[in-house]
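Take a look at the structure below.
Every protein chain of the complex appears in place save one, which is left out.
The block that comes next holds chain A.
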Amino acid sequence: MAEPQLGHAATSNNVVPVDGPGSSKEASSASIGLPLRQAMKQPVAEIKIHDITDKFTRACSALEVGQLVKDEYFTLFESIGALEIMDPKMDSGFLQPGEASEDDYDTLGALLPEELIGIMDQLLCYEMAWHTGYPLSQTLFTSVYIDKLLWPEPKVLEQAQFYRGEITDDKRPGVLLEVLRAYCLALVKCCDFAIARITSRDYFEEEDFCTHTYNRVLFVQVPMNVFQRELDASVERLQDGTEVEINPILRDAIVARLQFRKDFLTALDLDVPIDHLEAHWQPLLDGLTTITTTQQLGKTVPGSFSLKIQRRLASTVPPRPIVELDSADAFSKLKQLITDCKEATRFPSLPPDPIEYQNFLWAFASRTPTPLPYSRSYLANLLFHESSISIPLADMRYLVFPASPILDPTNWTLSPPRNPMLPKPPRLQLAILIDDFIDRAGQPYLEFWTALGQNRCRLRRMLNHVISAWDQLQSDAGVVDEDLKNVIGQMNAEGQVLDYPLTTWVYHKKLWMMEKAVLLGFEQDIYLPDEYAGMYLFLNNVSRKRKDLLLTVKSDFNNRLSQLRSNKSASGLQKAKEVQDGLLYIDSLLAETTATLELGLALGKFYVALLYLDLIPRPKRPFGSEQCRYELRMKNFLNLHPSEVTEFSEFNNHTKPFGPYEKPDTDEVDYTKDKIFKWMANPTFWSGMEEHVRRAKEACSLLRKLGPQAAHAVGVREAWDKEVQSTMASCVALGVAVLGLKLAAGAEGPRGITIEFPTGGQGKRYHEGWVVGKVIKV
C-alpha cells in the first residue's frame, strides 16, 4: 500500500467540491484571461479564538463511551483531511519533550564560499523537485533563508532580508550573504513566473504541479529587472574583489550560478516577446554545464534546511518529509526542462498548417522523458498565442475540399440581398454554412489540442472524452452536409464535391484519435497479455474504417483532378496542380493507416495463436464475465455513431476462431487441441500472418518514401522518421517471432519455447504502442 493522495485536499483554500472526494483534481480553469496568481488569491484569514471547552464537554457527556455519531456531511474527503492532535506523525505542532518549535539556525552567520555554492545547488535541487510535482513545503520552502525572506511578509523588497527590523552594524550580512540573498530573491521570482505560466493553462494540481505558496507572496508585484539588477550587483561585488577575497575558482563557480539564475529568470519571464525566444534557452544549457562540473566544490550546510518550517506553512497537514532529489537527477531534469522549452520555441516558426501543428504537438507529447508541466505550459502558451489562420478550416481543406467550390474565396465576398425575403445567393449560403460549422468545431478542436498538451496518462484518458465530443460534432456535421448538398444542387455543381465532406473530415479525425487511444493503452500497459489479441484486432477494425474513408477521399481527389485537367483553363490547371499536391497528403495518410491496419491484424492473429498454444497466461477470473470485461474495455467507444464496437459474439468469432482456448480432447467439437496443433504445425497456417507483416512493412516503406513533407511533418522531421522506423522495426520483430513459432510448432504443440512480453516505458519495445512478444527458447 502506498501513501494516500490527500495532500492538497487538506491544504488548499479551495472550496470542497460538491461532488465529494476526488473532485479536487479538477482542471484549473484556463479560460479566465489573466493567469491565476495563487499568491494573490490567498488572503491571510483573520484569526479569532473561542474557548469551546465547556460546550464540548457538555455535548460529550450525552454520549456513551465509544459511541459514534456521523454527520451526514462528513465526507471521505474531510476524514482524510482530519488530523489527530498530539500524534507526532500527524500533528505538525507536536513537540517531543524538550524540542524547540523553531530552529536556532543563524541566517546571519557568515558563510564560506564553498557553503554558498552548496546551498545554491541544493536550492536548485529542491526547485527541480518542485517542478516535478512536489509541494513547496517539502522542497524550497524548507530553506531557512527563503523562509526569512518571505515571512513575515515584506512590504517592500528591501524588507526581504535574512533578518527583520533593525540590526547593529556588526551583524550586517557580509558579501556572501548578500549574494545568497540576491540568488534567493531571483529564485523566488522564478517560482512566481513558473506558477503564473502553469496556472494560465490547463494543468492538474496534484498530478502535475503544486501551486500552493502557503500565503507567501512570491514577489508577484516586483518587476523582473529588479532581480536582475540584484544579481548583476552581486556579480560585480564578487568580481571587484575589494570586499572579499575568494579563491578564483570558487568565485567563478558562484558567478556562474548567479549568471545562470539571471538567464533562467529571463527565460521564464512571462512578457518575453515571442520572437527570438530560442535565444533565451541556449545560454542556459551552457551555464548548466558549468554548474554541473563545479558542483563538487560545494559544501552542504545541513542546518540551512529544516522540516520545522512546515509547522508555520500549513498547520492542517501532517509533517511530510523533505523531498530529496539527488543532484544528478535534478540537473538532468533541469536540462530536460531547458531542452524541451527550447524545442517548444520552434513552434511559432512552423509552417502555418494545422497538421504541422498537430504533428508537432504529438511529437512533443511523445518525447522521452515526458516533458515537465512547465515545458508543456510553455508550449501551450505559444500554441494558443495567436494564429493568422482558421485552424479547423485549414485542416478540413486538406482532407475534403481539394479546389472545392465550397471553399472558393469569392463565396465570402458576396453580400446578402437587400430584401431579406429574397433567397441568398448559393455561394453566400455556402460561406455561411461553413462559417457556422467552423464555429461549432472550434471547441472540440480546442479540446483535442488541449489533450495533446497533457501528461501522457491524462492524454489517453482525455482523448477518450475528446472522441465523444467529436462524435457529437460528427452528427452535427451530418446536418450541415445535407444543407451543403442542397446548395450544391442549386448550383449544379454536384460532381465537384465529395459527398458528406464535413462528416468525413470529423470522422477521419475521430478514427485517428481512436487509433491513438488504443496504442496509448498498450504503451501504458493497460491491457493484460491475454487481452492483446482482442485489442489489436479492435485497432485493426478502427484503422480499416479509416482506410475505407481515405479511399473514398482519394477517389474524390482523382475525380476532381480529371475534371480540372479536362477544363484546360489556366486556373483549372493551377487548381489541378493543387489537387495533385494535396493527393500526396492523402497517400501519406493511407500509408500510415494501412501500416496500422496490417500490423494490428498480424499482431491480433499472432496473439490469438499464442492463446491457443497456451503461451499466454490466462487468469481464471472467477468474478464477472467475459462479456462484462469486453464491455468494460470498449466502454469509451460504446456510444459512438456509427457504432465502432461489434457485438460480443462477433468479437469472439475473431478472438476465438476455433472455439474456447481450453479444449476437450474429444472429437465432439470441430477443433480439438490436436487438430489445432496439427494445423499450426503446417507452415500455411502462418502464411496469412506473414502476408500481413509484409504489407505492413510495405506501407511503412511507402510512408517513408512519401516523407515528412507529404505527412505535413517537416517541423518534426526527426521524430516523424523515428516513429515510422520504430513501426517498421516492430514489423520486423513480429516477423522474427512468427518464424520462431513456426519452427517450434509440432503435432503436440510448441516445444521448448516461452513468450516474453517486453514491458512498456523501459526502452524494451521498438515502439511503445506495438507490443511484440518475443519467442524465447528454453
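The definition used in the following text is that a contact is a pair of C-beta atoms (placed from the backbone, for glycine too) under 8 Å apart; a residue touches a chain by one contact, two chains touch by 3 or more; residues count from 1.
To be clear about the criterion, contacts and distances are computed from a predicted model.
UniProt records the chain missing from this view under the protein name "N-terminal methionine N(alpha)-acetyltransferase NatC", selected from "N-terminal methionine N(alpha)-acetyltransferase NatC", "Cleavage and polyadenylation specificity factor subunit 3-II", "Anaphase-promoting complex subunit 2" or "DNA-directed RNA polymerases I and III subunit RPAC1". Checked against the hidden chain, the listed residues A:55, A:635, A:751 or A:764 yield one contact partner: A:635. The residue from A:163, A:449, A:527 or A:757 that touches the chain not shown here is A:527.
Only one of A:356, A:447, A:481 or A:598 touches the chain withheld from this view, namely A:447.
The chain not shown here touches chain A at positions 1-7, 9, 19, 21-27, 66, 68, 70, 74, 76-80, 82-84, 87, 89-90, 132-134, 204, 206-208, 318, 320-321, 323, 443-444, 446-447, 455-458, 460-462, 465, 469, 524-528, 531, 619-625, 627-629, 631-635, 638-639.
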